[in-house]
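Remarks on the structure that follows.
With one protein chain withheld, the remaining protein chains of the complex are depicted in position.
Letters A and B mark the chains in the order given here, with residues in each chain numbered from 1 onward.
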Amino acid sequence: MEKYLYIALFAPLASSLFAALFGMSPKKMFVGVIASILLGISFLASVVLALYVNQTGEGIHVTMMEWIGAGDLLVPFGFLVDQVSVTMMVVVTLVSTVVHIYSIGYMDHDKSFNRFFSYLSAFVFSMLVLVMSDNFAGLFIGWEGVGVCSWLLIGFWYHKPDVSVEENPSISPSWAANEAFIVNRIADLGMLVGIFILFWNTGSLQYDVVFAQIPHLSEAVLVAAATALFIGAMGKSAQFPLHTWLTDAMEGPTPVSALIHAATMVTAGVFLVIRANPIFMVTPDVSYFIAALGTFVAFFAASMALVNRDLKRIIAYSTLSQLGYMFAAAGLGAYWIALFHLAAHAFFKALLFLGAGNVMHAMHDELDIFKMGGLKKSMRWTYIYMGVASLALAGIPPLAGFFSKDAIIETAFNEGRLILWAILVLTAGMTAFYSFRQVFLTFEGDRRYEEFGIHPHEMYKFVLIAMAPLAILAVIAGFFQSAFHSFITQLLPNYEMSAHTHHLVWILGAIVLAFAVGGIALAWIKYSKGLKRSEKVENGFLYKLLKNQYYIPKFYADFISKPYAMISELLWKSVDMKIVDATVDGIARLLYNGGDSARKMQTGNLSNNLNWMGVGLVSLLLVATITALIG
Amino acid sequence: MIGLSHYLILSGLLFAIGLVGILRRKNLLMLFFATEVMLNAANVAFAATSHYYGDLTGQMFAFFIIAIAASEVAIGLGLLIVLYKKTGTLDLDNLATMKG
Partner (left out) sequence: MDNILSILVFFPLIAGVLGFVVDKKSIRVYGISVAIVEFLLSLWLWSSFDGNNPGMQFVELVPLIPDFGINYYLGVDGISLFIVIMTALMTLLGMIAISIERDIKNLILSLLFLEMAMVGVFVSLDAIIFYLFWEFSLVPMLYIIGAWGGPLRIYASIKFFLYTFTGSLIMLVGMLFMAYLYQSVSGVWSFSITDWYALVLPVNYQLWLFVAFFLGFAIKVPMFPFHTWLPYAHGQAPTIGSVILAAVLLKMGTYGFVRFSLPLFPDASVMMIMPIATISIIMIIYTAMVAYAQEDIKQVIAYSSVSHMGVIVLGTFAMNAEGVSGSIFLMLSHGIVSGALFLLVGVIYDRRHTKLMSEFGGLASVMPKFAVIFGFMLMASVGLPLTIGFVGEFLVLLGFYHLSPIVTILAGTTIILGAVYMLTLYKRTFFGPVTNEENKKLNDLDGKEMIALVPLVLIVVWLGIYPKPVLEPIDNSVKSLLTFMEKKAQTPLAKEKITLSQTSKEAE
């Protein structure tokens, strides 16, 4: 089985290196094809591993070689395939394979076609390292690796110039890429600190060793470690207040958004909490904070999605919101439900993004949904895909989202966190509304694009076929809930609803469903017949607040970036040059000037010299006398 | 009774006079004289202490100094004459070729 592990892990790396060979040459179709095939192989190997783990019920653990060894620290390249990581592997490789095939069509006309595949496969490799590592340092390799790939891919169209914030909230792809990297680095520091805490208290970074030590650790240590690790998770999963980079990351090509910023990388934070669940289980305060923050983000992001006009940004907000759901579940102890939602979300969200990519492709990179409408005629399949994905996202039975999201909301109720429950239910309604607002504005109503002279066309056939697995999974993934439950709880702690909740499950489900259907209905009434804009609403305070993302990006720009630049400038020009360096030069100048004035003694006049000699004589005598008197 | 201290005081006074001459005089010839005065001040001190201790070494030293002073005058005055011929002056303020 180890063979399959290495195939699954290294096929994407091989793909990336192969594509990199042609990175600077013009488009070569075979690069995309071979990359997709290698990713497919990786997927198949992951499936084989999943079946094996399912059959035997035990994981595969290999240690490839030693990485860092110094003092007492010993970090190997070790890989662990157990129920959790194999789930992630299957999800990651499946979505990646689809996205790779999709990209052959989507990046069709891009001159950097080969480079794109190199980055994309490198990302998959990093992500697999992240999920498969058997220790925290290995996880950190993947953690940073996906960060870099994300940086490369967001900034893929690096040649675009910077524009003002009013014109494009993300300024430029390269700006958005840097923002994403730097914000993630802030969180990574937290993650590193978590790693340090664990190392100095357990003497190892291996998951099994660390988790075995937990009963011997003091509560303060555990709380510190859990907090630090969660700060790391907040960055990668774009939780408040480190969330701004995710929407800006939409500057990247759409397949990237589908793969990295919806299905896989952003869920790494959730994965970390699930992976390190023994730590979080014994720190209920931190866990509750995670749940509360997750719920807040779910609502907060959904509210911003309500008014946004950018096709991709709406989906990005919804990703943010769903990540909030996952954290809520993980924070409440329902780790398997979080993982289930993670997987289901990956399928329908990737599908949604890829559908959005089709629309962009058809609309010549136009993203404003106010300029679309009535696309259902020309893009029937895309409409169906996006409709299915949105239904799944809204949680309409029997689609995947219903099972997974409903379980999270139920968990909140079951834990007695009624406020969280209420917010999550409300958010479910908002989710349904903004998803279908987007779908209806894009596909229904009048054809507003015509005035811009665009002639939309459906995506290539093979791309549509490649998207089908995601669509099917978005529909049927929910039916595997109980199978998944029994599979995953071999490793993760079980979480069952209490009898009381079980009793009420129909009512709870009905409430959520009512909100979801209500949201869709509202969207249908408002937007299916075309776009009706109201000046009054759009100039209202709330609308503006939401539209400007609660002014948080502006706040960051005005109170962090600009002061930082100003202080840096000040430190350089005033402190470094005018104080530190000037002091050094001042001492030098003092010596120089001292020498210069002392030089005047050398008049060359013997009489003066003799006078100075006399002075020297007298002072030496004085010194001698004084020392004689003292000593 | 004239004791050792009187001689030493005389020697000190002579030395001081010589020193002041060196510091204040501007003419090289006068500087020469001042140095001679200082040397002789040392001679007086040597001779007096030598007598006081009954040790002849000091007086021998005085002779040495006289010999050195004589040779110094011989060479020094020769140099002064050459200098005077070259520059036409022995005033120190006009001789500042070593100005830094």
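What we mean here is this: a residue touches a chain if its C-beta (ideal position, glycine included) is under 8 Å from a C-beta of that chain, and two chains touch if they have at least 3 such contacts.
Here the structure is a predicted model, which is why all the values come from computation and not from measurement.
J.: Specify the shown partners of the omitted chain in the complete complex.
T.: A
J.: Looking at A:144, A:248, A:310 or A:410, which residue reaches the missing chain?
T.: Answering carefully, the residue with contact to the hidden chain is A:144.
J.: Taking the full complex into account, find the residue in A:155, A:169 or A:269 that is in contact with the omitted chain.
T.: Only one listed residue reaches the unshown chain, and that is A:155.
J.: Spell out the interface residues on chain A facing the chain that's missing from view.
T.: 23-24, 65-73, 137, 140-141, 144-145, 148, 151, 155, 158-162, 172, 174-175, 178, 181-182, 185-186, 188-189, 192-193, 195-197, 199-200, 203, 564-565, 567-569, 571-573, 575-576, 580-581, 583-584, 588
Methods note: only the chains that are shown with their structure count from here on.
J.: Over in the complex, which chain B residues touch chain A? Could you list them?
T.: Interface residues on chain B, with respect to chain A: 19, 22-23, 25-26, 28, 31, 92-93, 95-100.
J.: Spell out the part of chain A that touches chain B in their complex, as residue ranges.
T.: It is residues 599-607, 610-611, 614 of chain A that touch chain B.
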